[in-house]
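Here the complex is missing one protein chain, while the rest keep their positions.
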Amino acid sequence: MESLEQIKIRLEAAVPGAKLEILPNESPSGQHSLLLDNAHAVALARFLRDDAQLRFDYCSNMTGVDWPDTEITSKVKVKKVIDGVEKEVDEVTKTARPGFLEGVYHLYSMAMKHGPLILRLRTGNRKDQVQLPSFTPVWRSCEFQEREVYDLFGVVFDGHPDLRRILMWDEFRDHPMRKDYSEPDDYEYEPTPHDDVLEKSKRHQAAKGTL
Amino acid sequence: MIEEGLKNELAKQGVVLTTLQELYNWGRGNSVWPLSFGLACCAIEMMAASMAKWDIARFGSEVFRPSPRQADLMIVAGTVTKKMAPQVVRLYNQMPEPKYVIAMGACAISGGPFKQGYNVLKGIDRLLPVDIHIPGCPPRPEALLHALITLQKKIEIEALTGPNRPRHLDADAPSEFPVPQFGEHDIVPAMNPLLWKPTQVVR
Amino acid sequence: MLGSGILKGLAETAKNFVGSYIDESGLTTIEYPDERQTLAENTRQFPFLVFDGDDAMKGLRCVSCQICEKECPPQCIFIVKSKDKKPDHVGKPQFYPATFDIDLSVCMSCQICVEVCPFEAIKMDTEFELSTSDRFGQLLLHKGQLAKPNSHFQEIHPTDAAVSDAALAADKAKAEAKAAADAKAKAEAGIPRPLASSPEAVTIPPALGPPNLPM
Amino acid sequence: MSVATESPAPRNYEVVPKTSPEGSELDGELLEVAMGPQHPSTHGVFRMDVVLDGETVVKLKPVFGYLHRNHEKIAENTSYLGSMPYTDRLDYFCSLTNNWAYALAVEKLAGLQVPERAEFIRVITAELTRLQNHTSVCGFLLQDMGALGTPLMYAFREREKILDLFESLTGARMMCNYMRFGGCRCDLPPGWLDRVRKIVGDFPQFLDSYEALLNTNEILLARTQGVGRLPRELAISAGVTGPMLRACGVDYDIRKVDHYGIYDRFEFRIPLGEQGDVYDRYMIRLLEIRESLKILQQALKEVPGGPIIDPKAKLRSFRPKVGEAYGRIEGPKGELGFYLISDGSPNPYRYRVRPPSLINLTILEDMCLGQSVADAVVTLGSVDIVLGEVDR
Partner (left out) sequence: MEQIDQIFVHLKHGVVAFLPEGLQPLVSILISVTAIVLVFPLLFALTTVLERKGLGRIQNRPGPNRVGLPRLPTLFPWLPKLRLAGFGQFAADGIKSLTKEDIVPREADRVVHFLAPFVLLVPVLLAFSVLPVGRNMAALDLRETGLLFFFAAGAATELSVFMAGWSSHNKYSLLGAMRAIAQMISYEIPLILSSLTVVMMAGSLSLVTIVERQSGVNFGFLHGWHVFTPWGFAGFWLFLIAACAEANRTPFDLPEAESELVAGYFTEYSGFKFALFFLGEYLGLFAISGLGITLFLGGWLSPFTFLNWMPSWFWFFFKLFLMIAFFIWLRGTLPRLRLDQLMNFAWKFLLPMTLINLVVAALWHFTNSWNPALRWLLGAILLTFSYWILGRGFEAKFRPRTYRYAS
């Protein structure tokens, strides 16, 4: 398989105007991923599937990841002169990162037997810009997995033929896999509670005690 | 086998009535047909119990009826999710009296390992009256047979009259239970307060 | 010819039918309440607490470190640490669990509590006949119900028990050697030193209360 | 080179108009039947909303979620080790392969090496799992065809023997919780390999009698051949994996493609189907059992000594570096993958299971349309789903 950089160059050549970014992965797995821009994503995916050298005809895994608003603290070692002495000091910079939802696709090729190529798509934010282009027309295997991401993360896939909830019931309003989801409180009987469950069951005990 | 107090009560009722009662209890106790109804992992052990190695047929209970109308026993074998809970209650309501419920495995008793999940009902006894609980994840097939024997013993010594009479002979006791509806965040109601009376454990 | 496959199948079932009468392996049923399968040595069902000696509460190996409570995936263990200490098997004063509850209605028999326990204090039992109609009363086991003697452990898991006994014995030998060396060093130095960690210096708490505290 | 055609879009599901709008549903020509979630043939709590014209399926809509146990959410709040017993409960027929897939993903994430002995044990247990899964599936398929459980009983008779092996090794019949990151939990008990050898040695005899009972049975041939056909292109596009994919004639077995574990040390072949119908899926499974037996025989010859776990692996306070990894194995049902994102904490930030059963169901409707309801049941049976994995 070509390296990720080569693929990126070829993709940019094939789909003019496409913005791509390689996201490095520092873990020993070394599975780096490619961030696509939403506007050209479907065209890029088609190219990946149909290109004679790549032929990623098989989208194995598709899932969502929730990244809430957060502050990224990065420590940089800076040399500073403090009290006249030059010292190495950690300088902590905090940058607020707005949250987003992410779709992750793991592509393999059954024809060429290579892979994985990891694609990522990101929504604008977690509230109102939660659209992503659907890859179901390109790879049918995304059909149920995109429905699942819609159900559990609340990502709306444009172009999906049948976007309904898949695991939860249709009347359900929440997106439970988001990090800020709070589950319904049914901790009436908790003989072995811990942490937040302990708090909740204590509330129940208190309520019961007043009755 | 029969307790002293019960024996005295039986003596009061007369021989014919007690014999009839014994015959009735013997009949329904030895012909417990389960509903073929599996939810999750425990269902496989339930099937294993009906297979050659343990053979639940020896107790006359291999007649797994697919239709609730012909079943006597509901083995809640596996995790009851909130999405499934209304169907479980509906199935129970469709069964004719006398009917029994065995909660097989940790999930059916309390939600078990999955009890922290947002879609998992924390025990079927919130919605249905459970006769026997089998702990284990999953319980061994022998444990299911043990539960069946326990249920048979329970049936065998049940008095058909008096305050401890079984539910199906009590005109005031309900034989159907409200089916929860799907709500926006949870099933409504999430439990039946008439049934679910947990003891208080202060922590 | 049409029907030969069906005849082959019929022959196969007939073979099994006849085999069930004449062949031992043709009737594989274990007639459970009358006969039982000999359980494999590794079989696990639910955890129990090991104690040494005769007194369950005195000999409990658990030092209430709460690692199992933290690691238990379904969070079915609840421990309250004691306020005082009592000596463990090597004589070192340790905390003990004032409350140790396991909710069998949640336990998934995964054995992770056994794996993470550094004190050989919690092990897996093989008892499975626990069906009950009383969920709240019978399935929440307290310290008194959980405590079982080491002999029980030796009986159900002989290999594991031998390993664990050897580890504990080595532990004890090491502790004794250290105590002896300390004593020797102390005698040589001639300086009396308060023995904070020796068993003599600690007042052993009296009976640890009823094993089964009412909730 | 042929460029893959645009994958056929799934049909949009709308309520079918009934022929008489105000009559009862029995008046119309079409009959809507909700098969499940409690139905004898749905292998658990799966539901198919079927629209029938007479007995012909004109629409089939799978409904999931009746066993959605929030495995992924729970795993994000549990330590890496704590999720291991939960993976047992995904595909509750094959806990050991689930363990392996998860361990493999974590090993990729944390860069752990598995000792050789542990690799052998993993292969042996995984192939035993495949044996019992495939025999049971064939039994269930026959059950769906109405064979009153006899093939299933025979399959379970053999499965019990394998479960006894698992129990003596891991302590539990079904929920083994055996593999650990960088190896296995405990070493083999004495005499265990001999017991495996005996069962592996006896298995071909059982398979012969099993095949004599079924393979040439005219009713089975008539019920399965030409039923539930799946075209090759659609199978690839829909991400179908495992025996189902190979029954369509696609040569794709992750054991051969990824060379994970020590599979490239063993000689085995990949059986391929032609037509992709239910009969092919059934036969491919039986043939795969024979190949698994071959692997087992080779593996049992030369189990080396040595440690069973990577000494670097930590049981407690295991914190992989920030990053992500996707690990996959060839499970008995298809490609079982785990996708993990670590943020450096003891719990995974994102934990995702790529369930083969769910994705193999994508094309259920395509396979069933135009066939009778009895065929739909058999087709579903041939997909080999386990709801714990479909809904997670």
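Note that the chains are named A, B, C and D in the order they appear, and that numbering of residues resets to 1 at the start of each chain.
By definition in this document, a residue touches a chain if its C-beta (ideal position, glycine included) is under 8 Å from a C-beta of that chain, and two chains touch if they have at least 3 such contacts.
Just so you know, these numbers come straight off a predicted model, no measurement behind them.
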Since one chain is left out of the picture, which of the remaining chains does it touch in the full complex? B, C, D
Just to verify: which one of D:Tyr210, D:Tyr279 or D:Tyr326 makes contact with the chain not shown? D:Tyr279
Among D:Arg47, D:Arg69, D:Arg89 or D:Arg157, the residue in touch with the chain that has been omitted: D:Arg157
Residue numbers in subunit C that touch the chain omitted from display: 1-3, 6, 9-10, 12-14, 16-17, 19-21, 26-29, 31
Absent chain, residues of subunit B that touch it: 1-2, 10, 15, 18-19, 22-24, 26-31, 51-53, 55, 57-60, 62, 65-67, 69-70, 72, 94, 96-98, 168, 175
Could you pull out which residues of subunit D are in touch with the chain that's been left out? 26, 31, 33, 39-41, 52, 55, 142-150, 153-154, 157, 213, 215-223, 225, 251, 253, 256, 269-274, 279-280, 283-284, 287, 372-375, 377
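Note that only the chains that are shown with their structure count from here on.
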For the pairs A-B and A-C, output the one whose chains share more C-beta pairs in contact. A-B
For subunit A paired with subunit D, centre-to-centre distance based on mean C-alpha positions, whole Å: 26
Where in subunit C do residues touch two or more other chains at once? 28, 73, 75, 78, 103, 106, 108-109, 136, 140
Junction residues of subunit A - those touching two or more other chains: 167-169, 176, 189, 191, 193, 197
Within the complex, which stretch of subunit B touches subunit A? 83, 116-119, 122, 182-186, 190-191, 196, 198-203
Quick one: in the complex, what on subunit C touches subunit B? 28-33, 36-37, 45-46, 73-75, 78, 103-109, 128-140, 215
Residues on subunit B engaged by subunit D in the complex (per definition of touch): 36-41, 43-45, 47-48, 51-53, 66, 78-79, 81, 83-84, 87, 91, 107, 113-114, 116-120, 137-138, 140
